[in-house]
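I'd like to ask some things about the structure below.
Left out: one protein chain. Kept in place: all the others.
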């Protein structure tokens, strides 16, 4: 199992991501991309994508990327700014690391709608535990 | 229909809150309280409550309270800090307004586990549109 | 030297707080209060208190309180929301801890103007190193 496959397998156990219909699209050292097709179950009372759904997508993209780069990383804080109402058939989040130093990693996650317009700008910071990836590998092999 | 009933009816249309199994417990001028019983569908890959689920609960408590106090309020930003892993049968969020000035409202939302321990501290800021509550009322009566 | 005197003595070495004309007003287990008389050197190009000055006051109130409660605490993140333009002869910040768990402490800091109106709402999170207070005491006695 490659390191990518291992992380993907691990995050398949995320129940809330599954419930939310979120899919991992891409995972490289440079970025993680996650997306979701939007249905009625993702909308708020005003008919646009619910703020928690947007946050959950961003948080997932960050978590997958940070844990791929630095196993294991625990999210300490998340910050989301809503720019536009998301009235769209799909949302896509791209997570990129800004910096890692010591036990901290900081990432920016941008969410775009189906017209490629930015709807949210997010920032996450994680605490890196620096565990041996082989511990995770044993769990899944 | 009272103002409370009107807001509750409006937020019953929130599809993602329904999907997430979140319920409004209390709504007064002082606070809004929302909670959720935790099942497997709310857990992350490590077995604790998923960060997006926690955020969604907090965001909902804020949105209900802010829209009750000041119709209509649109969330502009959310900030969540995770204090403890939430290993619990239930999570409860309490939203209280810190200040409103001009078109801005700022709230703090605290999430607690089933032992009444704080698991997250959240802050939200909303843009208050100051619409006539009767517009919303006509929609539902 | 009491614990309060020790912390106050330590923070007298903060050069930027001195440059900024910031004074500690109160320090108890419940809160720390800091304030500054406003002069031209604290104003931005539009004539209200500069955003960095407001932040510095809040950060100082947090740092003193957190280090008094839990020596030594290092600030990891700060978040400030500006509610009103601060056109005032004085600003006062009150820091209160929301929660401490493990190595994390979270505080809210509220800044008020000379009419007792809230001008900023701030949140800080610190990493608690849990050092022995006596190490600091030896330095100053």
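As written, the chains take the letters A, B and C, and residue 1 is the first residue of each chain.
By our rule, contacts are C-beta pairs under 8 Å (C-beta built on N, C-alpha and C of every residue); 3 or more make two chains touch, one makes a residue touch a chain.
No experiment lies behind these values; they were computed from the predicted model shown.
A.B. asks: Which residue among C:43, C:87 or C:101 touches the omitted chain?
C.D. replies: Going through C:43, C:87 or C:101 one by one, C:43 is the residue touching the chain not shown.
A.B. asks: What does the interface between chain C and the hidden chain look like in terms of residue numbers?
C.D. replies: Touch set of chain C with respect to the missing chain: 10-20, 39-45, 50-53, 55-57, 59-60, 63, 74-82.
A.B. asks: For chain A, enumerate the residues touching the unshown chain of the complex.
C.D. replies: Here the touching residues of chain A are 79, 81, 83-84, 98-99, 101-102, 104, 106, 108, 110, 117-118, 121, 123, 125.
A.B. asks: Could you list which residues of chain B touch the chain missing from the display?
C.D. replies: Touch set of chain B with respect to the missing chain: 76-77, 79, 104, 125.
Here, only the chains that are shown with their structure count from here on.
A.B. asks: Between chain B and chain C, what distance separates the C-alpha centroids? Give it in angstrom.
C.D. replies: 29
A.B. asks: Determine the centre-to-centre distance between chain A and chain C, using the mean Cα coordinates as centres, and give it in whole Å.
C.D. replies: 34
A.B. asks: So the centre of each chain is just the mean of its C-alpha atoms; given that, what is the distance between chain A and chain B in Å?
C.D. replies: Chain centres of chain A and chain B, defined by C-alpha means, are spaced 22 Å apart.
A.B. asks: Residues of chain A that touch two or more other chains: which are they?
C.D. replies: Residue numbers touching two or more other chains: 76-77, 79.
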